[in-house]
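FYI, not all chains are in this one, though none of them got moved.
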Amino acid sequence: MSTEAADWWGTAVSRVSPGLIELRGHPVQELIGKVGFGQMIWLMLRGELPEARRAALLEAALVAGVDHGPHAPSIAVARMAITCGVGLNNAVATGVNLLGDVHGGAGEQCVRLLEEVVEEGDEAVARWRARDRYLPGFGHRFHSYDPRRDPLLHLVAEARSDGLVPGHFLEAALRVERIIHPVPMNIDGATAVVYAELGFPAPLARGLFVLSRSVGILAHAWEESGQGRRNKGPLPPSIQPTYLG
Amino acid sequence: MSTEAADWWGTAVSRVSPGLIELRGHPVQELIGKVGFGQMIWLMLRGELPEARRAALLEAALVAGVDHGPHAPSIAVARMAITCGVGLNNAVATGVNLLGDVHGGAGEQCVRLLEEVVEEGDEAVARWRARDRYLPGFGHRFHSYDPRRDPLLHLVAEARSDGLVPGHFLEAALRVERIIHPVPMNIDGATAVVYAELGFPAPLARGLFVLSRSVGILAHAWEESGQGRRNKGPLPPSIQPTYLG
């Protein structure tokens, strides 16, 4: 037994020994059938089981972000991957790999913005706008009004009324929205409000988006796998890319 | 407008136009806060909303597979990725990329085995055993008895009593277990029973495992990101690999 090697991989997430699997201190058999998938996500990321209604709010945000059509790079590349003869897991990995700072990072950045607005007020907004004319979580290149904004904010407002969340991240987001009117909050902003209200640190806004979008990536990859294409390019074969040289 | 290009990316999964996001025919605002994450996964993959109790059974299987410790290659590589300076999404993608035929494919293979046993009976088992002494979904290199088997099978039996699932995949799996006694069903076998009973085709057993394990991968990557290691190798730096040349 090498104590040093065993320590190198030490973790508080899970303990596994013959016949035993403990996840965040809970034997797995006490979790199966007892907690929902949203609660399990929370437990694994935070180390504690959430109240059911707080987990339901988390699930609402996870539901909201699953898909935005095959135009989204994360979805498109997974569909292309499937036609190249790799496994379904490789196709999902390919899509998830694209959820970088630009495609998947706005939620994380918006949580940071909201944290600063909560602490400092409107000055934080001015500082962010001086750096960049876009504010993460606000405005959408495609939707003038993002249909996911209202139902998510409504759920947060309700949760605040019921004392389930503090509410100041919601207030901060609405204040930002008033300042930059008429640019409304988008999906990244609305889910950032949810995640921040529930106490998730900023980087997990991206992590949670990864879990959410993986569902859409998988659904599209699976649909593509039934269509029989091989080596699907971005354009139909009859359209050849322009040569710029 | 290029009809040809638009058709090339045609899909029945989602429709997006300015102000509108429809997922499997449902406006997204009618889903947010109304359906749980498990139901949403089902809707996206199957095209129809499941009854809540059938979705709960799906969630039990998703909960069961989230993690098996940092010894699992999918988990370990995600932790290593984080220490190399890539994004949280890249770390999760790295882990998911490893859920191939050997690491993530046993559930898919077990669904196929069970389908054949349902159709042909014991002959199918003999044919599979003639090909390979291991049966996918049975036996575990680490647990002599997998603690996730009983709670999952108990939930399926309950669902069958309530008329929620047909039950013949459960029967088939138990028959296989009797034939190869004393080798018990493992997590891949027990989740295969759940997925097959709920009507998921075999390849989605791997797809669903991807969604499930992504949670553990993310939790471990997140923990590692707080530990400050750089370029984490598989062994502590003091242990040097043996040279075999």
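Lettered A and B in written order, each chain numbered from 1.
Note that in this section contacts are C-beta pairs under 8 Å (C-beta built on N, C-alpha and C of every residue); 3 or more make two chains touch, one makes a residue touch a chain.
Being a predicted model, the structure only gives us computed values, none of them experimental.
All protein chains share one sequence; of the complete assembly in this entry, 2 are displayed, while the total copy number is 4.
Keep this in mind: only the chains that are shown with their structure count from here on.
Rounded to a whole number, the gap between the C-alpha centres of chain A and chain B is 20 angstrom. Considering their complex, residues 2, 4-5, 7-9, 11-16, 18-21, 23, 27-29, 31-33, 35-38, 40-41, 44-45, 56, 59-60, 62-64, 66-71, 76, 87-90, 92-94, 96-101, 104-105, 142-145, 147-148, 150-152, 154-155, 203-204, 206-207, 210-211, 214-216, 218-223, 225, 235-236, 238-239 of chain B touch chain A.
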